[in-house]
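Right, one structure below, let's go through it.
All protein chains of the complex are present and in place, except for one that has been dropped.
Per-chain residue numbering starts at 1, and chain names A, B and C are given in the order in which the chains are listed.
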Amino acid sequence: MASVIGGLIGTLFIIATMSMLWKDNVFFRFGQAAVMGASIAHYTFMNFQSVHNNAIKPILAGNVLFIIPLILGLLMYSRLSSELSWLAKYPTSVLVGVGTGVMIAGTLRGQIIDQIKQTILDAFTGLNGILIFIGVVTAFSFFIFTKEHTGALGTSVKIGRVFLMISLGANFSGELVWYLTQMIGRLMYILNEFIWPLLGA
Amino acid sequence: MQQSGEIAVIKTGTYLDILLMIILVAATYYYYEKTKDPNWKPFIRHIPALDAISEGVGKSVEEDKPVHFAMGASGGQLYSNLVSMTLTALAFLRHITGLCAEYGARLIVHMPYQTESIPIIEGTAREGFAFAGKPEMYRRDDMRYYGRGALTWTQGVTASYAEEGVGLNLSIGIFYSDCPISLEMAHIMGGMNVGGTGRWIMAYAFAMMCDYVFLGEEIYAAAAQVSEDPAMLSGILIEEVGKFFVYILLIVGTLLAAVGLDVASLLSL
Amino acid sequence: MATVRERLAKTTRFYQIIWALCLVGMFIPLVAPLGLPVVLSEPVKDYYNNIVGLPEGSVIAVSFGASASLLDEQEAQFLATWKTVFQQGHKVIFYCTTEDSPIVLRNELQVVVPESYGYTYGEDYVILPFSPLAEAGETAFAQNIRSIYTTDIQGTSLDAIPLMEDINDQSGIDLLIFQYTACTSIEWVVRQWVVPFNKPVIATTLGCCGPMAAPYYPTQVQGFLSGSGAGTELEVVSGNPGPGAAMGDAKNLGILPFLAAVLWMNIKPFIGKEE
Partner (left out) sequence: MAIFKREIPTAVLSFIGIVILLAFFTTLDIFETLKGVVTSWIPVVSAASVGLGLIYMVYAQYMNYQRKKTLNNQIYLVVPLIFFVIFFGTAIVVPGNTASDAYQWLYFHIYQNVGGTIYAVMFFTLASSAIRTMRLVTKDSSGAVQFRLEAAALMFGGLIYTLRQIPLFQVYLPGIVGFGEWVMMVPNVGGGRAAVIAAALGAIVVGIRTLWGKERTTTEVD
């Protein structure tokens, strides 16, 4: 019986969420508000636990250095006061500093040089490789900003945009079928957690 | 890590990275020097979606509906490799606050779920209004936060569209699987969508659902244009230097490979 | 003004009819299955072979970044993977990189119970708690596990866990199974595990992320599962049936109304219908 009730509540939440596609309504609002509260509770708890494990425990164990990130994290809350809000710049600077360093280091190799290398190697593997090569060269020209897209550049951009659009279409279909699976998963939930137990009970 | 017999301070396998880095840093220095001349103004091709932003703000005022600004459910990444996109989105936030102040449109900002980014987003919006001479237009309750995760974010944004209406919906930043709902819902509710993301995998949603789209890297160029900040404008020229390098590497690499050189190991330096 | 609004309402109604038809299409096979055969793909076979190819007792690290909301897409993958791993007797270090991971993992390990394969917690497998690692965290993990995790999920110090005794960094790990849901995250593992340490990596991810993983396969990422379809394939190739089979069926009918609508919109201008 408990599982049927769980299934019923779950089913109601599914319907409330999907009802937005029909029309804005009060059940949708209720479902949304409930999950908003639940998600903040969940993530607040998990992150407190993570602070406890990754900072408080090491500090208590004698690793005093972890007091620094803890203080930095707390400085974020200075944003709530208009006089002290500038203090939040310190933790933000640390985060952005790490992010920028890691980003530049990783992007140079992984997203530029390795991609160029792969394109050159592909070009000698036959017709498909040549097609990839043409695609990269022409599509890349679309991202030139200091010249108007006319003349030879214009032709290259036109071809490049076709490649770009095919790529967009392929990405679209990958997601479409994934979301389809999600919908089927929810239908399976309704059947397995609510309808079958209800009929069986 | 040191190779025997040589003093290798630089890691093997990063030579080309460093070369490209040096080129870009040198270009940065060169163009930053140029920006000291107040008359210096580079040519940058027209990006159609840019005009659409002010058109959209005008439309919002006409219809008496708010302007929505979204930078993605997880658009507040400050320490990942997507940090540049967060900063670019903030440049647009600053721009749109200026436009809203000028036209007198209400601005609703849908903040991403990364709480660590709240201070910088809030600060940008407040500064934007203050800079435009209308600090009173900044309202903290229009800085919306919907809890962690993409799911509550999409719901919250949709509910906000339904509740307050959509004039212009400007969506720029790091988007994952949240934009297919937020963009389509804004469209269905009669809003005008303008936006783009640097994450190519999601760019399709913008191409299909937006009235005007910034395709991929266009967001960086557009951000520079709207900012009118010389440092950002010269950024586009620095990128063009990088693109030149990419083309050179592609052409030279292909030629070398064609005459039988081992390009794979050359490019692994 | 009104005409724009009326037209919008009319097209919205048209969309809603298509949506409803798709929904009905998905529902029918769930009640009355069609039972179509499954076509196997190379990345899935390689994924499987990498797990079974390891010598018994090898250490597998699982970077587990699951999302509870996306479980429909991945549950079949997880269940079939754990079954395969446990059948081989490999030691497993699970570490959780998203807030949802500990709960999802706990649920999945109640379906595939390690103890029923003769596993003992702490000796044969261990679960490390949630920490928002991202790329910087993956780097730190590969360099020094204890700089990120000092205890396991139950609060036991890592030094008190027999399995973790000699494992301090990537050198103690024979294979990494990287589970992620944000498509570009595959680059993290390539940059932080494969490029510096040349560690064998296989990945599990969503269907939409397959295209982003494909360029790294098979040189850098040695095999990957993308989407529920790949989960179904792993069920077949490893001989461990699971929830993937029913999903395949429902996809078939669910997509048809959409395809028909696209076709209709393209025919319409030629048969004289107005926009």
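Simple rule for what comes next: a residue touches a chain if its C-beta (ideal position, glycine included) is under 8 Å from a C-beta of that chain, and two chains touch if they have at least 3 such contacts.
Note that the coordinates shown come from a computational prediction; the quantities given were computed from them, not determined experimentally.
**Student:** Considering the complete complex, which visible chains touch the unshown chain?
**Tutor:** Checking the complete complex, the chain left out touches A, B, C.
**Student:** Residue by residue, what part of subunit C touches the chain that was omitted?
**Tutor:** Contact residues on subunit C toward the absent chain are 11, 15, 18-19, 22, 36-39, 67-72, 102-103, 106-107, 131-134, 136-137, 139-140, 143-144, 147-148, 207, 211, 214-215, 227, 229, 248-249, 251-252, 255, 258-259, 261-262, 265-266, 269-270, 275.
**Student:** State which residues belonging to subunit A touch the missing partner chain.
**Tutor:** Here the touching residues of subunit A are 6-7, 9-10, 13-14, 17-18, 20-21, 26, 29-31, 33-51, 54-55, 65-66, 68-70, 72-74, 76-77, 79-80, 85-86, 89-98, 100-105, 107-108, 111-112, 115-116, 118-119, 128, 131-140, 142-143, 160-180, 182-183, 185-186, 189, 193.
**Student:** Applying the definition given at the start, please give the residues of subunit B touching the unseen chain.
**Tutor:** Counting only subunit B, the missing chain is touched by 1-2, 8-11, 14, 17-18, 21, 24-25, 28, 32, 79, 81-85, 87-88, 90-91, 94, 111, 113-116, 118-120, 123-124, 127, 139-151, 154-155, 159, 163, 177, 180-181, 183-185, 187-188, 198-200, 203-205, 207-209, 215-217, 219-221, 227, 229, 231-232, 235, 238-239, 242-243, 246.
Just so it is clear, only the chains that are shown with their structure count from here on.
**Student:** Report the chain whose mean Cα position is at the greatest distance from that of subunit C.
**Tutor:** B
**Student:** Quick one: most central chain, C-alpha centroids?
**Tutor:** Checking distances from each chain centre to the full centroid gives A.
**Student:** How many angstrom lie between the CA centroids of subunit B and subunit C, rounded to a whole number?
**Tutor:** Once rounded, the distance between the two centres reads 29 Å.
**Student:** Subunit A to subunit B: how many Å between their CA centres?
**Tutor:** So the centre of subunit A lies 15 Å away from the centre of subunit B.
**Student:** Could you list the positions in subunit C whose residues touch two or more of the other chains?
**Tutor:** 99, 135-136, 187-188, 195, 208-209, 211
**Student:** If I count partner chains per residue in subunit B, which residues reach a count of at least 2?
**Tutor:** Only 13, 79-82, 148-149, 151, 177, 201 qualify.
**Student:** Any idea which subunit C residues touch subunit A in the complex?
**Tutor:** 16, 19, 23, 26-27, 30-31, 70-73, 99, 102, 129-132, 135-136, 139, 148-151, 155, 187-188, 190-191, 195, 206-211, 215, 227-228, 243, 246-247, 250-251, 254-255
**Student:** Where on subunit A is subunit C touching in the complex?
**Tutor:** So the residues of subunit A touching subunit C come out as 21-22, 42-43, 46-47, 49-50, 53-54, 57-58, 61, 98-99, 102, 106, 109-111, 118, 170-171, 174-175, 177-178, 180-188, 191.
**Student:** Contact residues on subunit C for subunit B in the complex?
**Tutor:** 4-5, 8, 12, 15, 69, 99, 134-136, 182-184, 187-188, 195, 208-209, 211-212
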